[in-house]
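Before any comments, here is the structure.
For this view, one protein chain was removed and the others were kept in their places.
Our next item is subunit A:
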Amino acid sequence: MTETVTTSDHPHPLLSLVPRAEAKQTMKDFKSDQEVRWCPGCGDYAVLAAVQGFMPELGLAKENIVFVSGIGCSSRFPYYMNTYGMHSIHGRAPAIATGLASSRRDLSVWVVTGDGDALSIGGNHLIHALRRNVNLKILLFNNRIYGLTKGQYSPTSEVGKITKSTPMGSLDAPFNPVSLAIGAEASFVARTVDSDRKHLTEVLRQAADHPGTALVEIYQNCNIFNDGAFEVLKDKQQAEEAVIRLTHGEQIRFGAEGSKGVVRDPQTGDLKVVAVTEENQSQILVHDAHTTSPTTAFALSRLADPDTLHHTPIGVFRSVERPVYDTLMADQLDTAIERDGKGDLGALLAGKDTWTVVG
């Protein structure tokens, strides 16, 4: 299989390797003929609709789009997309997608995973995909619970969570997926919410445009086993105080009429939330997702209270360009051919130390 390289109008040369759709696409083109079987009211429906609705905008040939998932409720996702897809095994989707993306740069490869799939059984693959910066878009559906196995606590559940497997409350401290991803050298990290279609789509758009691994944490409601887990971020009144919307190049402000803001504490260097006043207005942090250092992005990821979810930033925390694994791999192949010439099988097999037996 040789790589199909067609020119495209995509601004990034890497992403231009994926062929463009010949005709205009609609949301319907991305719906498969399979009946969607999530529980009625599940947040996954909203994400599916957003993805199906947003795909035509990419303008990519849909035969060159692949969704790879692991195991869990959200991992049924590929069945509902009329693209190529693989519903694999628990936790392994990033590894499988790495093999696909690194060998087929003409594909747009998406990983759909959940908090248990990506952060528990598949934690190793996730962090290594992030550090390698393989050209993958990872959608991490975080509902802070195990849904498919009927309601055990997950690695993002709050401490003390009462579940079927933790009747006296869970003991282990949760992961913060955004902090984890930044710590794992991720080049693109974002967070969004299932119910905010506009925000979700905008984040997906930026993720799709990113060359390298993009991790998008999607807060997703499990209305059966963890209903209302993110209610504080969704309820209009509460959200005003709880949600911090990050926009690159703009001051980090939230609350009624932007009454609150994030500043750097000159004593500790840490970030903190303050009431915006005339005096401190100029000190409100301006969000810079493209800065090389991950320090501020990490500090932003720590603002949220894991129990109350107050001061939860959403949006793109970090989006920086660094070498992409698949490109580097392909470059080495090209370099080897330039240096040694295209492989000659006969010469390879014979090697340098031969002897001849004459009949």
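In this section, a contact is a pair of C-beta atoms (placed from the backbone, for glycine too) under 8 Å apart; a residue touches a chain by one contact, two chains touch by 3 or more; residues count from 1.
Here is the rule we use: contacts and distances are computed from a predicted model.
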Undepicted complex member, UniProt protein name, chosen from "Putative ABC transport system permease protein", "Oxidoreductase", "5'-nucleotidase" or "MoxR-like ATPase": "Oxidoreductase"
Candidate in contact with the missing chain, chosen from A:N124, A:S165 or A:S293: A:N124
Contacting the left-out chain in the complete assembly, out of A:M27, A:I89, A:V273 or A:L303: A:I89
From A:P167, A:G249 or A:G341, residue that would touch the chain that is not displayed: A:G341
Subunit A, residues in touch with the chain not shown (by the definition above): 1, 4, 19, 32, 34, 61-66, 68, 71, 78-79, 81-89, 92, 95-104, 106-107, 124-125, 128, 329, 332-333, 335-337, 339-343, 345-346, 348-359
